[in-house]
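One structure is given below, represented as structure tokens, and several questions about it will come after.
Here the complex is missing one protein chain, while the rest keep their positions.
The block that comes next holds chain A.
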Amino acid sequence: MLSFVAQRVLKGVIVLLAIVVLNFFLIRLAPGDPAVVMAGEAGASDQVFVKQLREKFGLDKPLPEQLFIYVKGVATLDLGFSFRQQAPVSKLILERLPATLLLTLTAFAISLALGILFGTFAARFAGTWLDTAVTIFALIFYAMPIFWVALMGILLFSVTFDWLPSFGYDTVGGNYTGFAHVIDVAKHLIMPAMTLGLFFMATYTRMTRASMLEVKRLDFVKTARAKGLSDAVIQRRHVLRNALLPVVTLAGVHSGTLIGGAVITETVFAWPGIGRLMYDALLQRDYNLLLGVFVICSAMVLIFNLITDLVYRLVDPRIEFAS
């Protein structure tokens, strides 16, 4: 298993490098010049100022040289300097990463837990009105755009009932410490995490349901039944466990999409994560910051995929690691 992990990490590094080079050029294909954006914001845009900005941030150098400098930096874990925010990119990302991880992992847990629960439930009562009700419930959240669910949530739970805060990571000026702070953050986390989680829940529900119904028809389930095992044991130990494999695959794939969804959620709920950092960097053509966020997100997706592969083995011991 160790050699499997080592091999995957090595491959991951190569993939990451390819991503860096690709993104480096992709970003520069988009129209818009960071120096002009910055000069524009300053309310003045004379030639001297734009030239000054280009020189200051090395944007006047030939593209291959800029790429070389950047890749060399990434190889030594230096993600460069943000043009606009005038601070090291790694510092800016590290400030925001914990908030994004808290949001995405909570949403991930919610979506997976609820998805598997509802999927199992729907499969157990397949064809009845309960099955239909669960399916409709899941599909509603899947069909509605995330920003819409977010705004409706705010309208209902913040404006109308005043149960939950509408924005932020914690109460500004609240000065809570210890457990009180944890509770405060949790209150702020509920709506964004539910919004993001409910969207992904739908696919897990559908996947679990379909997969369970398929497994139920297999011979070993009949055998288990013939042995006289109780229904609950059959469902839990035999059907669900086998049905989870495609769900785990999907969860691995979703890890990247989840970060994409976090951009919108973080914007609506003013959640101070890297999704928003990325969005702002894109609008400002802050190349280094944008590339930095891409590198971190890509690394996270690669790590999630590695974890998914390892979880396969836990769920299905028949799978062996090829080295």
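Here is the rule we use: a contact is a pair of C-beta atoms (placed from the backbone, for glycine too) under 8 Å apart; a residue touches a chain by one contact, two chains touch by 3 or more; residues count from 1.
Convention: contacts and distances are computed from a predicted model.
S.K.: Between "Ring-1,2-phenylacetyl-CoA epoxidase subunit PaaC", "Peptide ABC transporter substrate-binding protein", "Phosphoribosylformylglycinamidine synthase subunit PurQ" or "Allophanate hydrolase subunit 1", which matches the UniProt record of the unshown chain?
M.R.: Record says "Peptide ABC transporter substrate-binding protein".
S.K.: Which residue from A:205, A:284 or A:298 sits in contact with the chain not drawn here?
M.R.: Considering all chains, including the one not shown, the answer is A:284.
S.K.: Out of A:50, A:79 or A:110, which residue would touch the omitted chain in the full complex?
M.R.: A:50
S.K.: Out of A:127, A:173 or A:228, point to the residue that touches the absent chain in the complete complex.
M.R.: In the complete complex, the chain left out is touched by residue A:173.
S.K.: Of A:36, A:117 or A:213, which one is in contact with the hidden chain?
M.R.: A:36
S.K.: Which parts of chain A face the unshown chain closely enough to count as touching?
M.R.: 30-34, 36-37, 39-50, 52, 56, 84-87, 92, 95-96, 99, 151, 154-155, 158-159, 162, 165-170, 172-173, 267-273, 276-277, 279-280, 283-285
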